[in-house]
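Single-structure report; data block below.
Left out: one protein chain. Kept in place: all the others.
So, chain A:
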Amino acid sequence: MLSLLPVQKLLRQLPAGPAGRPKKTAGGDTAEEVTSPVHDDLKEMLDSNKDSLKLEAMKRIVAMIARGKNASDLFPAVVKNVACKNIEVKKLVYVYLVRYAEEQQDLALLSISTFQRGLKDPNQLIRASALRVLSSIRVPIIVPIMMLAIKEAASDMSPYVRKTAAHAIPKLYSLDSDQKDQLIEVIEKLLADKTTLVAGSVVMAFEEVCPERIDLIHKNYRKLCNLLIDVEEWGQVVIINMLTRYARTQFLSPNQNVSVGDAKDAKAEAASLAKRKPYVMDPDHRLLLRNTKPLLQSRNAAVVMAVAQLYFHLAPKAEVGVIAKALVRLLRSHRSVQYVVLQNVATMSIKRRGMFEPYLKSFYIRSTDPTQIKILKLEVLTNLANETNISTILREFQTYIRSMDKDFVAATIQAIGRCATNIGKVRDTCLNGLVQLLSNRDELVVAESVVVIKKLLQMQPAQHSEIIKHMAKLTDNIQVPMARASILWLIGEYCEHVPKIAPDVLRKMAKSFTNEEDIVKLQVINLAAKLYLTNSKQSKLLTQYVLNLAKYDQNYDIRDRARFIRQLIVPTEKSGALNKYAKKLFLAQKPAPILESSFKDRDHFQLGSLSHLLNTKAVGYQELPDWPDEAPDPSVRNVEVRGAPQGAHVHGRAKVGASSQEPESVSEESGSSSSSSSSSSGSEEEDEDEEEGSGEQSEDKEEEEEKRLKRKEKEGSQKAASGSTVSPTPILGVLGTPASSKGRREWVGSPHRSLGPSQLLSPAFGAVRTYELLHRMAGEGLSVEYCFSRRPFPGDPHMVAVQIQISNNTDAEVKSLRVSEPKPLSGMRIQEFPEIGMRLAPGDTVSVVMGIDFCDSTQAANFQLCTHTRHFYVSIQPPVGELMAPVFMSENEFKKEQGEWGTGTGTGRCMDTHYPSANAHPPFCPLCRPCRGPRAPRAAGRG
């Protein structure tokens, strides 16, 4: 509120009434004068008490803006209505304000207080739009207010408002970049947000404001990876691009061992290779690759492109191939999408040719393609050419050469040239084909062929004097300067192969010298010089003549060249030492040109970026860093679990809150809310949350468990009904277990050994969580849920009791429900529930108990659930906590037990026997955070 004061002061200083309109520059506009009566009418409507009239007026005003008419003189009248109750009117006033506030800054301040009120509105959509408009008003004075509003909105309970706050950040930054530090704080806070709605927007803000602060991402990296699939499309694009850059700084190159082959100094490389440990991909790197892969199936081309570039830049060579299919799919979309995709494919196909080879035919050119697309496809085809497919490609090229599109034909000829240089086998075939083109009627085609032939001949001139002769004849007909110049250069260079023709060509050219283009003239001089050196008898006079002509040429480059050459080749008394080397200078062996793609080395730009498309660095482009030599510490990405019990509790709450937040916010708004949407999708949401939860569980299962217990403890203590008095002082043993198979036998608190002094706690001290065994859709109407009832299973103390609830949602009866064919893993035992003989009528629910001995492992127990018609494969996977029994023991007892364990056999062994499965099966959850570090001791220590 402090920041309001200067504004109010300012408002007081403002002259009242429309006469005080300041800084109005649009004056003198006659059209405006004419329409002003209409505006009076509008003003009247705006001043009226009826919302309908106001709405009408605002609609007309916004329509005027849309048609480009100036409505700025209505500003005071409109701004008054910013406080209007009607949402419809409000919205339109906002539209107006965003358009005109920058022009009339002082008057715009009138509206600020309304926005501040709007920011407190109970409806989240109003809060969000107030913030959106407030941040869109580019008035420097209100920067502090905006800052305050953003900060507040960033901790709003509605994710939608938080999203809007994220959007506001770059707007404020562009208005006043001094706020950067404060904004970074807000970004940091929002990055920690767990909702998908916010993720995309805040990463966008991050990219705009502080892309260099990569350290802010560490803690959120895994969360972003896991949320990615549920973020809206445009957010996905931003996040993927950011994560690409992040991964480049944090992980090692997955291809480092592969690229050794083409390293320059093999020795040093070998030494470093010896030192280098075998490459193991960072699990976080793997997580990113795995979580982005499904997005290749997105309908949004931008998302597909973003994932493709991520894979290209980050994935091991063997895995990059998956993107080819998706990129080829994009080739079918709109031509602008095609253009961008083809550009990227062209770059990729140079580096990883094998990837697109199976899709060669998808790049075949149709006569209806636009020229730009044709040329890019040609580029890709050329990049893909190899010894096996070259004959198909050349046959295809032959069709293209006859196209009506001459630019395309020229590009095809160049492509043939490139194929010929790259693949020695077909060089002669290509050359013959090109020579045939020399008799083409179109001059452009001939010229292009000459240029390409010249380059090809340079590689093996000796065998092709026939072609050179043929080309010499062409000088009479071809008018395209580049082609003429190429022919002259060829004859000059290889004049020894065509000793009879060369002087004759020079004679002809000397005749037409004055009418030639500059580029041709230079080559004529060149030819003359070379002939003078090799065959001075025949060409001495001609050379003199040409040099004399050149001496008086208009172009000084030509005069210069003539003077230089005369000094060099014609011996005079004064001529320097260079004279004897003239022949070496002119007729040295020249390296053949390398015909290479214009897309070579373009991949130093991040693919899919504008800079890549333009092949120059665009404004705001974030350089893609090189892989580091040494991986930075991966532990920075570990999300710390807060040590303090309160903290842990809050943490646990927050997780539950992630899913409950949305319904909360929905219920906030008045009127028809999307209650049905939230309720029906509730189950799905819960699933997701479960996954998310278990993702973190696998990382720190023990802490998690502890937290859960704590939570339950609290809930339990609130329930007066729970009989057992759970006082906070005694330690809640996490250590007891009803199941005591061999490996666990000596485990602290196991019933056989130490159940004597300690006692099993009442199992009903907390809400039990139910898990889904069979979804009603997978079960064709039959849905089965299970929970761990936390009671000893009667008959076998080693078994965990699992309560199964079967409900029939079909409209037919279900009979003879039973378990069949249990397939327990070694040591695991399943005690099936007796077949349910009775019929389960539609809508009925039945609950049974079965016992499973999980052998202290978290492996799933698989079995079949049968009805009279169907069999369903199901599996029950126990969370670690359910394998343990709550045991009540005093602190001393605990310490005693702990002491026994700390010394003697050692915790290490115990851990090993207890947790083999956890280590063997990292995918405790689908999100797979591999379990690392010792767990059991930690649990014991905390207990």
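One rule holds in what follows: a residue touches a chain if its C-beta (ideal position, glycine included) is under 8 Å from a C-beta of that chain, and two chains touch if they have at least 3 such contacts; residues count from 1.
Convention: contacts and distances are computed from a predicted model.
**Q** Using the UniProt record as the reference, specify the protein name of the hidden chain from among "Acetyltransferase NSI", "Golgi pH regulator isoform X2", "CP12 domain-containing protein" or "Adaptor related protein complex 3 subunit mu 2".
**A** Per the UniProt record, the undisplayed chain of the complex is "Adaptor related protein complex 3 subunit mu 2".
**Q** Taking the full complex into account, find the residue in A:Asn70, A:Gln105 or A:Asn123 that is in contact with the omitted chain.
**A** A:Asn123
**Q** In the whole complex, not just what's shown, which of A:Phe75, A:Tyr160 or A:Tyr494 touches the removed chain?
**A** With A:Phe75, A:Tyr160 or A:Tyr494 as choices, the missing chain is touched by A:Tyr160.
**Q** Among the options A:Pro170, A:Pro792 or A:Gly851, which residue touches the chain absent from this view?
**A** Checking the options A:Pro170, A:Pro792 or A:Gly851, the one contacting the hidden chain is A:Pro170.
**Q** Among A:Lys80, A:Lys583 or A:Arg776, which one is in touch with the chain left out?
**A** The single option touching the absent chain is A:Arg776.
**Q** Decide which residue listed in A:Ala199, A:Ala326 or A:Leu817 touches the omitted chain of the complex.
**A** Candidates A:Ala199, A:Ala326 or A:Leu817; residue touching the omitted chain: A:Ala326.
**Q** Can you tell me which of A:Ala63, A:Ala318 or A:Leu578 touches the chain that was removed from the display?
**A** A:Ala63
**Q** Considering the entire assembly, which residues of chain A contact the chain that has been omitted?
**A** 55-56, 59-60, 63, 66-67, 87-88, 91, 123-125, 132, 136, 158-160, 164, 167, 170-171, 197, 201, 204, 229, 232-234, 294, 297-299, 304, 325-326, 328-329, 332, 359, 361-362, 364, 366-368, 396, 399, 402-404, 440-442, 662, 665-666, 669, 671-678, 680-681, 684-685, 776-778
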